[in-house]
Structures are given as C-alpha cells and as structure tokens.
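This is the structure I have questions about; it appears just below.
With one protein chain held back, the other chains of the complex are shown just where they sit.
We just call them A and B in the order they show up, numbering each chain from 1.
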Amino acid sequence: MLKMTDVKKVFRTDLVETHALKDFNLQVGEGDFVAVTGPSGSGKTTFLNIAGLLETFDGGTYELDGQDVSNLNDKHRSQLRNEKIGFIFQGFNLIPDLNLFDNVDVPLRYRGFNSAERKKRIENSLEMVGLAQRMKHLPSQLSGGQQQRVAIARALAGEPRFLLADEPTGNLDTKMANSVMELLKTINDAGTTIIMVTHDADLAKQARRNIYVRDGQVSEL
Amino acid sequence: MKQSQPQTSTNWELGPILRAMLRNKVGAILIALQIAITMTIIVNSVYIIVERNKDMQRDSGIDNENSFYLTSVGFGENFNVPNTVEEDLTMLRALPGVIDAIQTNAVPNSNSGWSMGLKTQSGVEHDAVGTAVYMVDDHGVNALDVEIIAGENFAPSDISLRTVGQVDWPNKTIITKAMAENLFPDINYADVVGKTVYINDIDPMVVVGIIDKLQAPWVNWSNVENVMLSPERQSFKGSRYFIRTEPGMRDTLMNQVEELLANSNNQRLIKGMRSIEETRERSYRGHTAMIKILTTVMVILTIVTALGIVGLASFSVNQRKKQIGTRRALGATQGTIIRYFMFENFLISSIGVLLGAVLTVILNVILVNAFGLDRLDWFYIPIGMLVLWLVGQAAVFGPAKKAANIPPALATRTV
Partner (left out) sequence: MFNYYIKLAFKSFKRNPILSLLMVTAIALGIGASMTTITVNYLMSANPIPHKSEQLFHIQVDSWDPNNPFNDDDDALPNQLTWTDATNLTHAKKALRQSAMSMSGAIIEPQGSESKPFEASIRLAYTDFFAMFDVPFLYGGPWDNNSDSNREQVVVLSKRTNESVFGGENSIGKDIVIAGRHFQVVGVIDTWEVMPKFYDVNNGPFNETEELFMPFSLKEDLELPNWGNNSCWKSPDGEGYAAFLRSECINTQMWVELPNAQAEADYLDFLNNYVRSQKELGRFPRPLHNRLNDVMEWMERQEVVEEDAKMMMWLSFMFLLVCLLNTIGLLLAKFTGKSSEIGLRLAVGASKADVFKQHIVETACIGLVGGVAGLGLTLVGLQGIKSLYGDFVDDLATLDASMIVVALVIALVSSIAAGLYPTWRACNISPASQLKNQ
C-alpha cells in the first residue's frame, strides 16, 4: 500500500545541512490508521509531506499503491495527490475568499468532474461533517472546529485512498479535538487509510497503530 | 474501491474565480479601470497618429527630394525685376544638373501663398471654389514635375507680367484634376478643358489643361489639392525661384545657385534658400511632434499599466501563498495555478476592455466635437481590446509563474 525504504531527506541552506529523514523505513497497509508522534523537529511533517508527494526525497524508494513514485514529474505527482490523497492541515487551510461549497469544490475541479457530479459530492461530504446547512458561509464565519470539519469534507470529497493529517487537532480544544478524532475513526472504518501526526498522546492511543519518529527515523511503539 | 470517471474537459473555475473576485472588488475594479482608460488613450492616440501619418504621406505632386527654392530681393534704385528674372532663369536653366527652374509667387507645402475663388458662372451671387494660385511660365509644369493629363501646357506667348497691385488676370489657366472635379462635379475632368471659369467674380479664364496632382501651400487646408496655375511672371521686389534638379544634385546646386545669384548682381540679396524636404519637415513639424509625443505617451502608459498589473498580481500572489500551496497540495498542477491567475486577469481585463470600448467611443466623440477630428474607424476598437488583453496577459504571466513555483509543502509549513 505505502512502502518507504531507506528514504532520506536533506534540507540544505546556506549554513547548515539538516538531515530531516535518515533511512526512513515504513510500511502502511490498506485500511490502517497510523498515528505518528515524536519530538518537535524530528521529521514528522517531512515524512508526511513526502508520503503525500508534497516534497521530493533524496534517497531510498517509496512505493505508493504499488507504484514507484521516486521519479515522477511534478504534473504526475499533482495528479496522484489529487486522486489518491486527501490532506488535513493543522491550520485548516481553507481559502478565505471562497465559501464552504467552493472550498470543498477545489480538488474536485482539478479532478475534472462535471458540475452535477461535483455538486453531489460536495453536498454529501458536507452532510457527513454536519455542515450542509452552511454551504454559503465563508470560513471566517465558522469556529475552528467547524473549519477543520470543512477541511475534512474537502479532503474526503474526492474519495481518496489515503488521508494525511498533520496535527489536525493542534489548533482545537479537547472537545473539538475529540469530535474530529471521532470523525476520522468513522472515515477509517469506511476503508480510508489514515496517517495522522499528533502531539496528543491520548488521541494517538485511539489509532490502530502508533509509530514514533525520532531524529528522522522510525521506532515503532 | 470506488472509482469515478474523471471528465476530460478542462475546468476553468469561472464560478469560484468570479465569486472570489466579487469579495475583493476594489482591486479588480482598479485594474479594470486602468485598462479601460489606457485603452481609451491608446486607441485614440493610434487613430490620431494614423490620420496624421496619412496626411504626411499624401503626394505633394512635386519632386520632394530634388526641388528647392529661394527668394531674390532687389533693393537698389535701378534694380530691374523683369530683366533680372529673365537673366536668372536663363542662367539657372542652363546649369548642369538643373532640370528646370521657374519664378513663382508661392511654393507648395510652404504654408504661405495666394488663394482665390473660381466660379463656373459669372456674378457675385454665385458660389466660388477656393483654390491656391501658382503663377508660373510655360516651364511650370516641368519644374513642378506635374503631368498634363488633359489639354495642354501654356505656350510661351501666353505668359504675361504681373505688377504690384494688379487686379486683372490672364485669360488662360491650368487646374488640378481635384479642382476640375470640385468645379464641375458632374462631368469627366477631361471635359473641363475648354470651359470658362470666373475669377474675381466676373473675369473669365479658359481652362487649357488639367494636371494630375499638385498641393496648395497650406498643408492643413481641407482642399489642399485645389490648385490653379496662372501663366504669369511677377515684377515684385522679391522674386521666388523654384528649381528642380536631377536626382542627387540638389545639395550641390543649392550652394552653387546661391553663390551665382549673389555674385551676378550686387543690388539684391538672396534669402530663404530651402529644400522642399526641409519645408515639408517644417510644415509637418506639428504632426511629427504630435506623433512622437503620442507614441511616447502610449509606450509609457502601457508600461505603467503593465507594471501596475504586475505589482498588484505579485502582491496578490504573496497574499495568497498559503492558499496556492494548499491548492497545490490538493492536486493543482503548476499549469493549473498559472491558468488560474491568467484567467482571473483575463476576466478583469475583459471588464476593462469592454468599458474601454465605451470610453474610447466617448473620447472620440468629444475629440470630434471639440477638435474637429474624424470619426474613429470601428476596427480600431476590437484591435485595441485585443492588444490590452494581451498586455494584461503578458503582465500577469510573471507573477503567475512565480505562483506556480510555490512549493506544495508550503501548505503544511505555514500556519
């Protein structure tokens, strides 16, 4: 499903070389729910970015869905992201000028669905996160938890195989965090593979599997 | 696994772009207005430039490159004009390189000359057609490099001598084809030969010949091709000589002639030696200047507008960095991002050029009423719209490219 072997990532700036990932090895199976924890700066986001094809890597191999993605060009990677991967961000990353409907619409447009199909999917996914009534609202008119749910709706609308979340609850209070977690579990139960980076040990425990990243390497718990 | 069939058609995101734009109206309106006014100025300027250029390109009828003229002013007590003119012309015509030389009262395109009115019927109550008058002898046609297309040239015996204050006119004239058609709109110009026209309301002149084309002295006169030749030499204190040379000989001859004339008689002075080229350059200086100024204005204006678009677009790219990263993360290709900004600009420009089309027509109507310009030809407007569209697209391309290079990882790296 997702298989990283000896993946390396080096960030070079003028002064320093940061080895963000060193021989990173991980295999995630179909339908899994992996929680990633680790100290700050250990390489969690870097791993997630590489997994989600947001960033390239400098060594090792990475197979996504049985396909070697090491040497894909940018366009190809964009398409794969669009079709197979859904993202949830710590800062929600909703587009402030667009209402909820248009926000969820964004990845579907890139997918090239026709408008009827898009409308159906947007309504379904907003329904699922309980915000169908507020389709015409702007992100600024929602609370943080609601915004994150819209982000989840947006990630799900394309029916991705993988859902990648970087501290999805980082900006939310415990209650909101729990409700988002419940939502993710429901989604996972429906068959979507989830990888979630979190600092919250309680939330991590609720995942099927926990991995711990330290110094750019995995140590399974 | 569920799998939906993606559509193959490209998605332009018209709806979301429009809705996002409506939420940031002011920026879009400012750019649209700039484009509209820029288009208004540019289209009208181009139109003015083209019109002025057309004026300058008109055929003067004479040999612009190889003609020059000068004035000889006598001042001594015993200065005899007719004799001097006869001597001068004989000498000038014999000079190697001179094709022909004449005495004339005025020079085409020089902005100073004589005008008269000709009538087809005798009497003060009839309307006259205004015309420039060149008084020339039988060498006039050759020196002015015009062609007789009907009738015939003056004969040497037709030439009379005009004195200061003389009011009557010779009984023959040669007119331009344009003048013939203005006088007798209903008949073929060739049939005008032999007709009698009236000068000074009642003095008859017979049209003996028609010449193809010759311009009046006043380049901005609406009837600049209304010209008549009168078979006369003049016994005025100042005699103007018009000389046509063989190609390439003009400048040498100008020097030579000045010296020859000055030395041949110390009771006169030679002034106003000037080539037709220079004369035309002076007469059209206002046009040339206007063309250059408008061109400069157009170029600077286009740059200002383009830079404005670049500035605002760069700014909006900077503002939307996170959003762009997010879009990339959600599957937008670099091409999609470029297309997004280009299309957004296209929409704004479209509003701009549509408004610009209206403003262009309004400004043109104002110019027509206030400054007597001609009406704009319709096709300037679509061309202007197209150009401004392209300017907008070119200007936004850089910032759009910059946007496309924003890494998708930005989505997770910024909060």
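Just so we're on the same page, a contact is a pair of C-beta atoms (placed from the backbone, for glycine too) under 8 Å apart; a residue touches a chain by one contact, two chains touch by 3 or more.
The structure displayed is predicted, hence computed values, not measured ones.
Visitor: Touch as defined at the start, partner being the missing chain; which of B:Met21, B:Met56, B:Leu269 or B:Leu354 qualifies?
Guide: Of the candidates B:Met21, B:Met56, B:Leu269 or B:Leu354, B:Leu269 is in touch with the missing chain.
Visitor: Among B:Leu33, B:Val206, B:Met249 or B:Met273, which residue is in touch with the absent chain?
Guide: B:Leu33
Visitor: For the chain left out of this view, which of B:Leu307, B:Val358 or B:Leu390 touches it?
Guide: Once the missing chain is taken into account, the touching residue is B:Leu307.
Visitor: Out of B:Ile187, B:Val297, B:Val365 or B:Ala394, point to the residue that touches the absent chain in the complete complex.
Guide: Selected residue, touching the omitted chain: B:Val297.
Visitor: Could you pull out which residues of subunit B are in touch with the chain that's been left out?
Guide: Counting over the whole complex, subunit B touches the hidden chain at residues 26-27, 30-31, 33-34, 37-38, 40-41, 44-45, 73, 75-77, 124-125, 163-167, 200, 236-238, 269, 271, 282, 285-286, 288-290, 292-294, 296-297, 300-301, 304-305, 307-308, 311-312, 315-316, 318-319, 363, 367, 370-372, 415.
The rule is simple: only the chains that are shown with their structure count from here on.
Visitor: With chain centres defined as C-alpha means, what is the inter-centre distance between subunit A and subunit B in Å?
Guide: 66
Visitor: Once bound in the complex, which stretches of subunit B touch subunit A?
Guide: Where subunit B meets subunit A, its residues are 1-2, 4, 6-11, 13, 15-16, 19-20, 23-24, 322-323, 325-336, 407-409, 411-415.
Visitor: Per the contact definition, I'd like the list of subunit A residues that touch subunit B in the complex.
Guide: Within the complex, subunit A contacts subunit B at residues 45, 48-49, 52-55, 74-75, 78-79, 81-83, 87, 89-91, 93, 95-99, 102, 105-107, 109-114, 117, 154, 158-159, 161, 166, 191.
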